[in-house]
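Here we show just some of the chains, and they stay where they sit in the whole.
Chain IDs A and B follow the sequence of writing; residue 1 opens each chain.
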Amino acid sequence: MSEVFAFAVGLANTNASGDVLDCLFPQPFLRPQGDVLAAARSFTAGTQTVTPEAVRDAGADLAPSALLESDKPLTVVRLDSDAEIASTAEAYLKLHLLSHRLTLPNTLNLDGIFAHLPNLAWTSAGPIEVDALGDALLEARLAGEHLEVMSIDKFPKMVNYVMPSGVRIADASRIRLGAYLGDGTTVMHEGFVNFNAGALGPNMVEGRISQGVTIGEGTDLGGSASTMGTLAGGGEIVITLGKHCLIGANAGTGIPLGDRCTIEAGLYITAGTVVTLVDENGEADRRVKARELAGGSDMLFIRNSQTGEVLCRSNRRAIELNEALHAHN
Amino acid sequence: MSEVFAFAVGLANTNASGDVLDCLFPQPFLRPQGDVLAAARSFTAGTQTVTPEAVRDAGADLAPSALLESDKPLTVVRLDSDAEIASTAEAYLKLHLLSHRLTLPNTLNLDGIFAHLPNLAWTSAGPIEVDALGDALLEARLAGEHLEVMSIDKFPKMVNYVMPSGVRIADASRIRLGAYLGDGTTVMHEGFVNFNAGALGPNMVEGRISQGVTIGEGTDLGGSASTMGTLAGGGEIVITLGKHCLIGANAGTGIPLGDRCTIEAGLYITAGTVVTLVDENGEADRRVKARELAGGSDMLFIRNSQTGEVLCRSNRRAIELNEALHAHN
């Protein structure tokens, strides 16, 4: 029996013309096997609207019983390969796969996602088409009710769709659907995680994880720490931070880092920053552009506060400092 | 027939004493002409409460039909000149004029706005007077309901009143009513736009646009980028950024900039920063306080990472770098 790349049964909000605005997939499957694969293959490939009965008849545990027992039309997506996104429901399925931790950031083909996600007003009454928002605001007020608008965006917030286990998110508006938050991760109020980006967990995130960026186990981002993205302003290097790194408050990085690296608070390392390497004895070794250090481990970046020189210490002392800093988490 | 400066028909929330808390003006007019002017002049100047019938009788297309056909008392504001704000409804009208893009920031007389905007609790049940919030929270809980408080502020969020076309706003709580967002502007989660401030569009805003600040076409603010305001901590210079500038992540400016300027990530230029000008050959030219560069174009600001010296390069190379950076948006 041939493979199915992804499959899910969902419940969509639609506009008056029947266009899908968004879709909740409570139980998505990546590369389903066994009876789920067999059941998935009983549907046609692509996006379709079916009855709950049709899903029940397919057999297997394809969706929560509340969905199967409803009287709503259901949205079924079956993707036979990780091809370019072809519908709004497909875009939502891929974002769910990431937030359900079924696949890591940068592993899915997200081509076409911007084209297939409508820009919507996300309100206390659910998603509303942007053109209809003005009337909706007026009608609510005329009815003595209040309509609250949370955002105008193509991407909704993650936790209105997916609640990964073992995480804390102090301000849910800052985590887009499609973020990957590993177990044990806390995202504080100043933290941010874009779609197709993530904290593998456990992590303390008080800074910004841009699209495409991932941070490894035990790595922490201080308040307002910045990871340069590839969408706006950043270069073409995809930033990844390894394990047990610490990017200080108001600091930032434009290069990927390996394990056990630290950037001191307030220091921004861009790919073009000229960095003086300092050896174990504190002696200046050589100068390099930071991009040459991309991916390295056991590096401590500071700016000499007497000379303004950006230094990189790569030695046991740096590691010990890093361990000491983490001990206070 | 004499001029009318601004006119609008709105729907207000009031307290038990009839004081206006806020007001929605779905269709405001700046310097109305023709039949709208004639109809506007049938009302008295200032703020008044009228019946929908009275607005219908005035003729012209003064408000959406849903408002005209309601049975609610309507708030009519007619301003014959751009004088000091004299009522809460007038304050709301001026804020609407800005967010409806009928006028640019720094063009309206906003004197008196703080005095006429009541500090309110903005809740899931609409605006509530601050003194009444404690009881409202208790009553909701006793009724088994939940009352969510979004902010305690004089200014509400823009998109609960005005939805300008062609924009995305990832976190609506960060755009105050009275912000001007031009077509094609995206404000990401870390972006912020105060009242009487704006992005003329198209712009990518991931930083903060303080009161009075405007940024021009194609100018981007990186994550947490700061534009110094005049209300708190900043000087008396009103900051304006021209076209195609890029303020890097965690960077900031305390001086206005012309077109095609870049400040590298992490660098804050204040008016008093001493800057070394570097010529096309990379030779240091002279040193000036940044305030002397205010409004200049084609400037690239960086901090030499080996000497700590803040440099300003003003040459083709800077422009080309800038264009390359923008190419990734």
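Rule of thumb we're sticking to: a residue touches a chain if its C-beta (ideal position, glycine included) is under 8 Å from a C-beta of that chain, and two chains touch if they have at least 3 such contacts.
Quick caveat, the model's predicted, so the values are computed rather than measured.
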> For this file, in which 2 copies are placed, how many copies does the full complex count?
Replying inline: 3
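By definition in this document, only the chains that are shown with their structure count from here on.
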>> Quick check for you: after a Cα superposition of subunit A on subunit B, what is the rotation angle, between 0 and 180°, in steps of 5?
In response: 120
>> Just the number, please: Cα centre separation of subunit A and subunit B in whole Å.
In response: 29
> Can you list the residues on subunit A that touch subunit B in the complex?
Replying inline: 119, 121, 124, 130, 133-135, 137-139, 141-142, 146-155, 173-174, 176, 192, 208, 210, 224, 226, 228, 230-236, 250-252, 254, 266-268, 270, 273-276, 287, 303, 307-310
> Considering the complex alone, what residue numbers of subunit B touch subunit A?
Replying inline: 11, 13, 24, 26, 64, 66-67, 70, 72, 123-126, 150, 157, 159-161, 163, 165, 167-173, 189-190, 204, 206, 220, 222-224, 246, 248-250, 264-267, 303-309, 325, 328-329
